[in-house]
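Missing here is one protein chain; the remaining ones are kept as they sit in the complex.
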Amino acid sequence: LEEPLIFEIGTTETCGVDLPETQTDLPSRLGSFVRTDGTGLPGLSEPETVRHYTRLSRQNYAIDLGLFPLGSCTMKHNPRLNEKVARMPGFADVHPFQPVSTVQGALGVMNELAHWLIDLTGMHGVAMSPKAGAHGELCGILCIRAALEARGDARKVVLVPESAHGTNPATAAFAGYAVEDIPADKDGRVDLEALKARLGPDVAGVMITNPNTCGLFERDMKAISDAVHDAGGLVYCDGANFNAIMGRVRPGDLGVDAMHINLHKTFSTPHGGGGPGSGPVVLSEALSPFAPLPYTARTKDGVVHLVEEENADAFSEKHFDGAMQSFGRMTAFHGQMGMFTRALTYILSHGADGLRQAAGDAVLNANYLLRRLEDVLHAPFADAGPCMHEALFGDEGFGERLSTLDLAKGLIDEGFHPMTMYFPLVVHGAMLVEPTETESKAALDQFVTAMRSLAERAKAGDETLTTAPHHAPRARLDEAQAARKPRLVWSEEAS
Amino acid sequence: LEEPLIFEIGTTETCGVDLPETQTDLPSRLGSFVRTDGTGLPGLSEPETVRHYTRLSRQNYAIDLGLFPLGSCTMKHNPRLNEKVARMPGFADVHPFQPVSTVQGALGVMNELAHWLIDLTGMHGVAMSPKAGAHGELCGILCIRAALEARGDARKVVLVPESAHGTNPATAAFAGYAVEDIPADKDGRVDLEALKARLGPDVAGVMITNPNTCGLFERDMKAISDAVHDAGGLVYCDGANFNAIMGRVRPGDLGVDAMHINLHKTFSTPHGGGGPGSGPVVLSEALSPFAPLPYTARTKDGVVHLVEEENADAFSEKHFDGAMQSFGRMTAFHGQMGMFTRALTYILSHGADGLRQAAGDAVLNANYLLRRLEDVLHAPFADAGPCMHEALFGDEGFGERLSTLDLAKGLIDEGFHPMTMYFPLVVHGAMLVEPTETESKAALDQFVTAMRSLAERAKAGDETLTTAPHHAPRARLDEAQAARKPRLVWSEEAS
Amino acid sequence: MRYLPLTETDRSAMLDAIGAPDVDALFSDVPPGLYLDGPIEGLPHHATEMAVEKHMRRLSKRNLAAADAPFFLGAGAYKHHVPATVDHIIQRGEFLTAYTPYQPEIAQGTLQMLFEFQTQVARLYGCAVANASMYDGSTACWEAVAMASRVTRRKRVVLSGALHPHYAEVVRTMAKFTEDEIAGASPSLTATPDDDGLIARIDENTASVVVQYPDILGRIPDLRKIAEAAHAKGAKLIVVNTEPVALGALEAPGNLGADIVVGEGQGIGVGLQFGGPYLGLFAITDPKLVRQMPGRLCGETVDADGKRGFVLTLSTREQHIRREKATSNICTNSGLCALAFSVHMTLLGEAGLRALAAENHRLACIASDRLAKLPGVEVLNTHFFNEFTLMLPTDTRQLVRDLADKGILGGVSLGKLFPQEDALSGGLLVTVTETTTEEDIETLASALEEALS
Partner (left out) sequence: MRYLPLTETDRSAMLDAIGAPDVDALFSDVPPGLYLDGPIEGLPHHATEMAVEKHMRRLSKRNLAAADAPFFLGAGAYKHHVPATVDHIIQRGEFLTAYTPYQPEIAQGTLQMLFEFQTQVARLYGCAVANASMYDGSTACWEAVAMASRVTRRKRVVLSGALHPHYAEVVRTMAKFTEDEIAGASPSLTATPDDDGLIARIDENTASVVVQYPDILGRIPDLRKIAEAAHAKGAKLIVVNTEPVALGALEAPGNLGADIVVGEGQGIGVGLQFGGPYLGLFAITDPKLVRQMPGRLCGETVDADGKRGFVLTLSTREQHIRREKATSNICTNSGLCALAFSVHMTLLGEAGLRALAAENHRLACIASDRLAKLPGVEVLNTHFFNEFTLMLPTDTRQLVRDLADKGILGGVSLGKLFPQEDALSGGLLVTVTETTTEEDIETLASALEEALS
C-alpha cells in the first residue's frame, strides 16, 4: 500500500487537536494585520495522523533495524535511557531565559558535560553552543581567527588535507581563508614534509582529521602540531572520528588547539533522520578565551553562572582578570540542551573505563571486518597495519559495468544499510565501513557473509546488481530528474 | 531477513543490564536452597535486544497500521495521551499496599471512573476488580448467584442465546449452572416468546448480549428483562458491544442487573497483542451489595476508602447499615489500575457529548459498510433495518472451493486485518465487520473497494484466494501440525 | 473531537448513501422512551488534551510515588528497576495496538515473543511447559488448583498457612462455586515454615497442596519434602512464587518436585502500577498434562512454504471454542505484560538474573542485620531471599501509617494481611531490593527506633 501525502488525505477543516471554543466578543488587537488567506494547511484527525506517520516510518532503515556501517558517521546504538532522561520536565520544559536560580540543574548538566569533554580530550576549555558538527568546525576556525587577530596577525591561508571532510574547506572559506590542499603519502596519511614545506607566516593553521578519513591514525600528528605551532599557526582537528580513540588518546596531548565533538556520533545522541546534532568545541589554552557566548562557569560558591552579553565583561573581569574575549555569538540560546542531557547520560553510563572499552571494541570490530574482507575486496591500506574504527576498501577488480554504487545498493537487498561510498576521494570507488562498538560478532559475521557474496558478484560482473535494490520500498530513484526540474513543494496541479 | 529466537542468538553470559558488582563476603541467608542448575536463560546486550524486538514487531499488524475490522472486538484508535498519563509516577510507581493516605489520587481515579461507568450505564454500583471481560462476566454471574443464595433461592439454570459469545456459557458453567440455549428469531434476535416459555423457578437468569452478536439492537430487551424479573431471575448483559450505544441507551433502563464493560474495547485501552484487559461490572441495586472485595468508596469528608477484608464488615456497618455482603475476592489486588487511568483519560477527553458522538459515528460507519457491500455480499439481516456498530455478512454465493476464510486471508493481501469469521454461528460463513468510530471515510472507502473486489473473486471461484495471503510475513500456517505435536518451548535438540 | 475522523461533510455523504436522514434514525430499533435524545446530564463535556492531562497530573500528585520515599513494601508486588528499553519496546504501535494473534500470518511478532516467553518461564520455573500468561499470580493460583482437581478428580485442596492471604481468599471464593473443599490454616510465627504441619494435613482425598516459595513471611519451605509427601498420597504439589527475581538465587520449584508452578511475574519488567495490570505465570512439569492447562498456548509449526512460524494452539481447551466444557473461563491473557517480562528477562539473561538476585539478597541481609540490632525488634526468619518478617512490640498497622506520615513506606503489616489473626499484628514484612539504598535502610532504622522508644 502506498502512503499518500497529507495534502491528498487531509482537509483544512479537519483537526486532530481539541481547542477551547474561543469567545469572540473581545476586541482583537491585531489591527489590520489579520490573516485573510487560508493557510491551506491540511489537517488530519489523531488516528489518521498516527497511522500516516507510523506507515511512513516503516519505509525507513534505522539502527534499531540493523547494522548501519556508514564510515565517518558513527551510527551506534541509541540507548533509550537517554531519551527518558531528556524528557524529564526539569530538562525538557525549561525556558532559556529563566532566571539562573531556577535552572541550576540545567546549567549543572552543561557544566558536568563540559568537564567530561575537557578531561577526555585533555584540552583547556569548551564552547558548548555550536548546534552541529559543521557549526562546531566554524566555531573552532572563528576562535583561531579571533586569536590571530587579537595578536594582530592577519594570516590568510588554511591548509586542508585532500582526504578532509567537505565541510572543512567550506568552513575555512566561510571564515575568510584561502584553502590549500596538503597531499597524502602512499599510506593515506598527511605528508609531513610537504606540510612543513608549505608552512609560513601566511598560514593561519591546518584542519586535519585524526584518525583520518582513511581510517588510519596520523602517526605524525604531534610533529605536525609542533611544526604548525612553530610557524605561528594553530591546529584544528575534525572530531568526527573521536569514537576510535576516546579514553585511549587525548587530542590535547597531540597539540590540537580546537576540535569539535559530534555528540550525535561519539556520544550517541540519535541522528533523527538528519539532526539535530550538537557540536561542542574543545579548545586549547590559547583559544579558550575566544569562545563564543554564552558560556557557563561554576564559581567557588557552587553556583553555576550563565555568561551572556548581559554580564560577560563584568564576569570576565571578576573571574578571569578580563581575559575572556569572546568572538561573539553563534546562536540565539545556549546550545543543544536536549543533546547535552543525552550525551551526559551516555557518558556517565560508560564511565572512563567504559568509554575506553567502547573505543577498543569499535577498533576491534573494524579490524575484524578488514581482515575478513581483505581477500575479496581491494583494501588499499591493509598492509600499513591496523585500521582504527573504520575499514576502507576500493572497487579494484569489479566487473566493467559494476561500481561501488551497485555493491552498496546490493547491500540493501541483503538487509543492510550501505557503507559510505566514494569517500575519501584518495581511493578509487572508496567504501568506508564503520561498524561501531555496538555491533555484535554475530551481526558482523552476517555482514561479512553478505559482503563476500556481493564482492564475488561484483567481480564476476553480475549485472543484476546494477538495478539493485530489488527488495526495498523503492527501486533506484531518478536523482537527475529531481535536480533538473525541482519539485520541492506539493501542489494540486502538479500531482 | 528471518529473525532468530533469543535462544539462538543469546548466551547465558551476555547481559544487557549493568548491576553493581556484589560484595560476596556477607553470609548468605539462603541456607541450602541455593539454585544449583543454570537457568539456561539467554541474555542479549541492550542494542541486540532493541533490534530483536523492533524487528519482531514489524511482523505484526496493528491499529496503528490500518483498519482492524474485528467484529465484537472494537479495535479503535488508542490515544497516546492515555499512555502518557498511565506512566505518570503517581500512578505507575505506587504499591497496592501503600497506606491509603499516600494513594488518594489513585483511589480518586478509581472512584471517578466508577462514577462515569455507573452514570453511563444507568446502574447502581460497579465492581472494579475484574481483570478482563471474561473475568467480569464471571463476577456478574457470581453476584447473581450470591444474591439468589442470600435469599435462599438455589436456582440451577442459566439461559444463553445461541448467538452468545463462547465465554458466556463457559462462565455460567463455571458458576455451577446448567446452560440452556434460547433460539433466535429469523431476524437474528432473541425469540421473546420462546424465552418466556422457558422461564420458571429453576431459572437463575439469562445472559444476553445487546446489541447482539448479529449487530442488532434487541428491541425486546426491556420486555425480556421484565419477564425474567417476574420469574424471579436476574439479567446479565454481555457488554462487549457497549460501544454502539454509549451515551444513547442506558443498560440500566433496559432492566439489566449486571454488565461487564471491556475498558480495552469501549474505552480504548490498548489490546496489547492479547491483553491486559479490564472488565469492571456495573450492577443494579439488587446486585450491588454482593460485589467482590476490594471496593472503593468516598465518604462525606472527601476521603476515598479502600475496603478490603481488613475493614469490610466495619465499613459496611458504618456506611451501609451492614448491607454489603461481598461474595469474596477475585484477585489479589484492586484491579487494573493501568487500565483505569487510560480509560478515565479517554472518557474525560470525550465527555458525555463526545462519547455519544463516538457511538453515533461507530454506528454510522457500520451502516455505511453494510449498504456499500450488501449488493455484493450476502447480508442476512440487511432488510431488518439499520445495524448497530457492526455489519454481518455470510458466504452465500461463493465459489464451491472458496470460503469465508479465503476471503479473509485475501484481505491481508489488500493491506487490512481480516474481520471476525464464522461468528456468530447463526449465519453460514459469517463475516462480522466492525469498523469503529475512529476510521475515516477514506479508510472505509478503501476497505469497500477491497471487499468488493474480493467478493467478486470469491463468487467467481478465483482459487488464488485459497492460498492467500501471498504478501504477508508468512503464508498460511499449519495449525493442525501445531496441535498434533505441540512444540510449546524451544529446545536445542528440536530445532 | 480529535479522535473522530468523520467531518460533517463525510457524515452527510454517508447518511445519503445509507438513506437515513440522520444518525438518530440508525437507532430506530431502540424503543422511544429508552433512547436518550442528548448527552447524559450532569456529566462534563469533551475536554482538550491539555486540560485532561492537567487534571490527571493533579490526581497523580496526590499519590506518593515509591521512588520518592524510602520504600520497603513487597508481599506480592515488588519494586525493581525496569530498564528504559522495556517501556520503549512495549510502546511500539505494532505491539501495543495489535489484537490477540488469531491471524498468525500477520502476528508473528507477538507469537514469536510468546513462544520465547513460554520458554523463559519454563526455564525460570524448572518446568517442561508454560502458557502464554494469565491475569495475575492470584488467578493463576486458582487456575492451578482447578487444574489439579480436574487431573486428580479429587476435591480437597490443602493450603499452606503461609500462602499469600489474598491468594488464599481468591481460591476460597472460587471454590465456593466449584465446590472444592479448601483446607486452610493460620500461619505460624516460626523461624522456618511448618512443613511438617502442612504435610500432616495431606490425605488420600487431597487433590493439591499449595505452598508459597518463598512464603508470605519470607521464609523458604522445603519443597522436596513436601513434594514427596504429596506424591505419596497421589496429590499434586502446586508451588506459588510471587517474586520471580528470587529464582535467580533459589532452586527452581520444578526441580524440587512441584507439579504445577504458578506465580506473579510483575517483578520482572512490569512495575508496581498500584496492583495491576500484572502477569500470571503458569507452568507444569509433566508435558503430558498440557491439554489440561488453562490459558493460551503458542506453538511452533511451519507455513505453506515450509518456513518456521508460530500459532496459538490447543485452543480446543478454550472457552471461545469449547464453551461450557472449557478448561477455564480465562480468555484475555496479559500479553503486553508478558512482552515486558520477556524483554527484561532477555536483557538480564542468566548472568544478569543471578547478579540481580545476589544484589537483592545482599541488601536484604544488610537491612536485616541492621534492624535486628534495634531494641525490641526481632527478625523472625532463619532464611529469606529479599523479604523478611520483623516482630515488634506494637500493632504494626498503626506503625505503618505513622511511618507514611513521615514519608517512609516502611513495610507491610501482617495485621493488615491477616486481620483475623491477632497474634500476627506485631509482624512487619520488610522487603529490600536493588533499588533500596543503605541510606534508606538507615532512615527506616532510625524511624523504627524512634517509634518504639
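Order as written gives the chain letters A, B and C; numbering starts at 1 within each chain.
Criterion: a residue touches a chain if its C-beta (ideal position, glycine included) is under 8 Å from a C-beta of that chain, and two chains touch if they have at least 3 such contacts.
Remember, predicted model here, so these are calculated numbers, not experimental data.
Every shown chain touched by the omitted chain in the complete complex is listed here: A, B, C.
In the complete assembly, the contact with the undisplayed chain comes from A:Cys73, out of A:Cys73, A:Ile182 or A:Ala455.
Interface note: of A:Phe91, A:Phe315, A:Phe398 or A:Phe447, the residue touching the hidden chain in the full complex is A:Phe91. Only one of A:Ala147, A:Ala204, A:Met324 or A:Val363 touches the chain withheld from this view, namely A:Val363.
Mapped onto subunit C, the footprint of the missing chain covers residues 2, 48-50, 53, 81, 83-84, 88, 91-93, 347, 434-435. Residues 11, 13-20, 44-48, 50, 54, 79-81, 83-84 of subunit B touch the missing chain (whole complex, contact as defined above).
Operating definition for what follows: only the chains that are shown with their structure count from here on.
Counting C-beta pairs in contact across A-C and across B-C gives the higher total for B-C. Mean C-alpha positions place subunit A and subunit B at a centre distance of 48 Å. Between the CA-based centres of subunit A and subunit C the separation comes to 46 Å, rounded to the whole angstrom.
Centre-to-centre, using mean CA coordinates, subunit B is 20 Å away from subunit C. Shared interface positions of subunit B, defined as residues touching 2 or more other chains, are 46, 50, 54, 58, 64-65, 77, 79, 349, 438-440, 443.
For subunit C, residues touching at least two other chains, in rising order: 1-5, 46-47, 49, 83, 85, 87-88, 93.
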